[in-house]
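Yeah, one chain of the complex is gone here, protein chain that is, but the others are all in their spots.
Then we have subunit A:
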Amino acid sequence: MSRYSVLSLIANALTGQTGWKPAWRDATPKPAYDVIIVGGGGHGLATAYYLANEHGIRNVAVLEKAHIGSGNAGRNTTIIRSNYLLPGNEPFYEWSMKLWEGLEQDLNYNAMVSQRGIINLFHSDGQRDAYARRGNAMRLAGADCELLDRAQVKALCPFLDFDNSRFPIKGGLMQARAGTARHDAVVWGYARAADRLGVDIVQNCEVTGFIREGDAVVGVETTRGAIRAGKVGLAVAGSTSRLTRLLDLRLPIESHALQAFVSEGLKPLVPGVITFGMGHFYVSQSDKGGLVFGGDIEGYNSYAQRGNLPVVEDVAEGGMAVMPLIGRLRMLRAWGGLVDMSMDGSPIIDVGPLPGLYLNTAWNYGGFKATPASGWCFAHTIAKDAAHAFNAAFRLDRFRSGHIIDEKGVGAQPNLH
C-alpha cells in the first residue's frame, strides 16, 4: 500500500483517482493469533499498531462487534489536553500529548491535530489557587501552561459573560499545546498503519465468550467462530463489564451515559477549548464551524448510548450563563456515549486479573485524549507482561491497596467524578 504524499496525490490526479486502495483490509479471522485485542476503537487499534511497530508483535487481531470507530471513538468531543494534577495521571497524559504532536508523521495520516489551546475558567481566589497548583503540577511533569488574568482571557474570548453575578470570570488556566483532533481520522489512521504492519482488523465480530484452560484465558468465542490467542486484551470501554461478567469478574467500574451536542456552523468564533467547570459546560469549535459542547454525565447507570432531557437543560443553562450568545444558535445534533466510570475517576491499564488477560478500561469521560498513550502503554503492558512507568499507577488492585488516583476527591461514587 502506497504512502500518502504530494506525489501520490498528483499521480492519482493524473490517472483519474483510480489508483487508491482501501486503507485497510477487511480481514477474515484466522484460527489463532499471538495477541487478540477486543474492541476496534481508538484505544484498541492504537494498541495493535504499537504492538506491531514498537514490539514487533505482528500476529495480532483487533475484533470489533460493529465497524471500527463506531463506539466512543465516534461519540466524543475530540479534545486533547494534558492538564491533570496528580502524579499518577499527569506524566501519562503528557506522554499522550507528545504522541499526538508526532502522530500524523508517525502514521502518515492527517488526523487534523490542531493545537489551539484550552482555557479552564476560574471565578474566585480559591479556584485561582487551585488552578495555580494544577499548573505547577503540570510543569513538574513537563507540560506547558500559563495562568491568565481576566484581561488576558477577555482578549482571547471577548464573547464570554465576564460579570456574571454568581460566577464572574477572574481568569483561566491555559494550556496552549492542548486542542482538538479529528476523531474518525484517528481511528482510520491507526487502522491503516496497523494493517500495513500485518494486523488483522476483523469487523462485525462480537466476542460472546472466552476459551479457558484452567484459570487462563486462551482465546475468545465470537459470532465468527472461536479464535485462540496467547494473550487477550480488552479495550471495550463502557462494555467492559459485559465481557468480564463472562469471566465471573466484578470490576470497580459502572457504565454511564455522556451526551454531547453540536450547533449549526459559524464563522471562526471560539479560539480553542473553553471549560466552565462551575456551570458544567465546555465548548470548542470544529473545523466545519459548529460549536461542539457538553457537560456532565447523566448520573445513573446506562448502556443506552443516549441521554435524557435534564442534562440537555443543564448544559444549555451552563452555556447561557457563561456564553450568552449561544442562545441565538440552533442545536444541530446530540449524541450519547457509553462511558466506563471508575471508582476513583482514573483509568486501569494492567496485567490480569487472570492469566492471559489484560485490561484497558475505566476511561471515564476522558478517553479520547488518552488514545495514543493508552495504546502505547497497553501494548507495552501486553508485550512485557508489566506496566510501563507511564501507566504504573493505573493498577486494578489500587482499590484494594488504597493507592487510588482521585483527581476530584469525591470518593467511590462514579457518577460524581
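We adopt the following convention: contacts are C-beta pairs under 8 Å (C-beta built on N, C-alpha and C of every residue); 3 or more make two chains touch, one makes a residue touch a chain; residues count from 1.
One rule holds for everything that comes next: contacts and distances are computed from a predicted model.
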Fill in: Undepicted complex member, UniProt protein name, chosen from "Sarcosine oxidase subunit delta", "Multiple sugar transport system permease protein", "Cobalamin-binding protein" or "Aspartyl/glutamyl-tRNA(Asn/Gln) amidotransferase subunit C"
"Sarcosine oxidase subunit delta"
Discussion item. Among A:203, A:255, A:285 or A:371, exactly one should touch the missing chain; which is it?
Written reply: A:255
Worksheet item: Taking the entire complex into account, which one of A:12, A:114, A:152 or A:308 touches the absent chain?
Response: A:308
Discussion item. With the missing chain put back, one of A:245, A:333, A:384 or A:408 would touch it. Which one?
Written reply: A:245
Worksheet item: Residue-wise, where is subunit A in contact with the chain that is not depicted?
Response: 239, 241-242, 245, 250-255, 299-304, 308, 310, 313, 343, 399-400, 412-415
